[in-house]
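Apart from one protein chain that is not included, each protein chain of the complex appears where it belongs.
Residue numbering begins at 1 within each chain, and the chains themselves are lettered A and B in the order written.
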Amino acid sequence: MTRDQRARSIGVHLVLIAYSLLAVGPILLVVMNSFKVRSAIFGSPLTPPDASTFSLIGYEKVFRSSHILLYYSNSLIVTLVSMALVLLFGAMAAWALTEYRFRGSTALALFLSIGIMVPIRLGSVAILNMMRSAGLNDTLTALVLVYVAQGLPMSIFILSEFIQQIPKDLRDAARCDGVPETRIFFEVVAPLLRPAIATVAVFTIVPIWNDLWFPLILTSSDSTHTVTLGVQQFLGQYITDWNSVLAALSMAILPVVVIYVILSRQLIAGLTSGAVK
Amino acid sequence: MANLSIEHLNKRYGATTVLNDVNLSIEDGEFVVLVGPSGCGKSTLLRMIAGLDGASGGDIHIAGKLVNTLAPAERGIAMVFQSYALYPHMNVRKNMTFGLKFTGVPPTERERRVTEAARMLRLEELLERYPRDLSGGQRQRVAIGRAIVREPEVFLFDEPLSNLDAALRVSTRVEIANLHRLLKSTIVYVTHDQVEAMTLADRIVVMNKGCIEQVGKPLDLYYEPANLFVAGFIGSPAMNFFEAEVEGIEGGRARVTGAAFRTLDISAASLKVGDRLTVGVRPEHLVRGEAGAFTAEGIVELVERLGEASFAYLRRVDGKMFVAEVRGRQTPAPGETVTLVAASPDVHVFDASGLRVATETR
Partner (left out) sequence: MAEPVSHVTAQMPRAKLAGLLLFFLGPAVVIYTLFSIYPLVATMALSTYTSDTSGARSFVGLANFQTLLGDALWSKPFWNALGNNLIFFVVHMCVQNPVGIALAGLLSLPGVRLKGFYRTVMFLPTMLSVVIVGFSWNLILSPLWGVASGALKAVGLGSLFAPWLGLESSALVTLSLISVWQFVGIPMMLIYAALLNIPEELIDAARVDGLGQFRIFFHIKLPLVLPTISLVSVLTFVANFNAFDLIYSVKGALAGPNFATDILGTFFYRTFFGNQLQLGNPTMGAAVATVMFFIILLGLCLYLFLVQRRIRRYAF
């Protein structure tokens, strides 16, 4: 390496490190201060908690005055059920659209792709009316139905690309073997879609887990709140209690960060796989 | 009895004709190879026999049964794909039995067939492995095994050796030939490799642009190609062609002249004066000499040495090139003028439309 190159390489790393700090700094700051006593939060916000400043008082308050665990389980149920249905129905639809030629198949594919670009939120007025008249108002089912409808277009789009990459010979071989069409999908094609799951998950799990809008308009009681909405309401109520606020924020952040760090390799591979071009 | 018969088969995609009035009859136990340049329709023909592609017209009978409207699984065929098409998430045993589940073969019978096929293909050790853990040759054998357990009327092979390296290709070729001897089954085999075709086939079907050019035993195609296409396709390096014309007819014998060879005397009843012909001679049939039934001269431009033989590329008088095989250590030097001759059975004559002219040269 020449001196010029080394200088440039150091420069590049300085920029990247600076931006990385900017990206995680605020998150670290919040999480770090959530473990401190109030005086330390204000006195020395930039230092990590030590023996004298460490405190879990914020967390105690959050557990005492909100149903945070219930919110977690609601979010988990809604996200996982929605994702499972998006994957299953999305893969089935993607298979039919790529494998079978029928009149109107192009029109149907176009119809299904409207939802990729047009946000389903704009139909909220009618969604709320429908849910009310169906008696689904303030239920997790309502959220799941909306999220499945929201997630399907993108997942069909991504899964179609994956299905097209499965060698045609494989389906032909199965047909020569006399495998029925439904079993070709479930026993030959579906198992091969496993790498696609991470990609589809990025596009379904994250927006669902983080969504504020639909919980806000579709759920009204505490028992159906998701983490995002529950924490949001908690923050509004306890805005002056910095310990609780920071703890609540941290509790919303940490699970996402942990899952993200575990899965980041797959998530990023999915994002950069070129499935979204 | 014909095991597979194809009558007036046509295939069109929009305006393009992929297969044009194909007729073929294959006997029980016969090993037939479809060969031709890429895009000639051989793979399409195979897929149509399998029922994977539809026909635009014509009939296909397998074991006496009209199968036009039957699904692939109902046709009594088994296919070995170029990419092997092994189910990547099933082990070898499951790959072989998966299809049988759906065609009503009882479990004990499935097991018997797998054991039998595994023994025949030396796959016993590999039955619990997954395709990703197998070498190319092993995958190939599994693909064949999956076809065998179906006990089909007809085996269909789609360029099965083209994904293997050169050495493996030769040994697998021998294996397939042995298998055919053992199973005595009917095989239709597609390849673009004429060596595979020559070595494996009972009969070769040469295809070009959606038509069958010639059907025949390997050596018949080599020694008596029906037309210019087959003459040029079979044999490597390809046959040399010389433009020629009938100069005169005397007593049933035609005197044929051309710019690049000495006047040739052939017996052919159908010719008349002024007919344009093509004279063909294979490089391996040209030897150095003074005068023969066929004689041509050329200036050596390049010599390719392969070891067992060398190929001399010669410039003819009319400026075009031709090739001659030279045996032995003594090869002509570039720049040297060489006279080459061929014996009369090795001289092929084709008329203006490219068809073989039945001749007796002297």
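Note that in this section contacts are C-beta pairs under 8 Å (C-beta built on N, C-alpha and C of every residue); 3 or more make two chains touch, one makes a residue touch a chain.
Because the structure is predicted, anything quoted here is derived from the model rather than measured.
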Among B:Gly36, B:Gly51, B:Gly280 or B:Pro332, residue touching the chain not depicted: B:Gly51
Selected residue (touches chain absent from view) among A:Val37, A:Met83 or A:Ile127: A:Ile127
Those residues of chain A which, in the complete complex, touch the missing chain: 8-9, 12-13, 15-16, 19-20, 22-24, 26-27, 29-30, 41-42, 45-46, 85, 88-90, 92-93, 95-97, 99-102, 108, 111-112, 114-115, 117-127, 129-130, 145-146, 148-150, 152-153, 156, 168, 171-172, 175, 181-182, 185, 206, 209-213, 216-217, 228, 231-232, 235-236, 242, 245-246, 249, 252-253, 256-257, 260-261, 264-265, 268, 271-274, 276-277
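Everything that follows uses one rule, which is that only the chains that are shown with their structure count from here on.
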Between chain A and chain B, centroid-to-centroid distance (C-alpha), Å: 57
Touching residues (chain side chain B, partner chain A) in the complex: 47, 50, 52, 71-74, 77-79, 81-85, 87-89, 98-100, 102-103, 146, 150
Complex contacts: residues of chain A adjacent to chain B: 167, 169-170, 172-180, 183, 187-188, 191-192
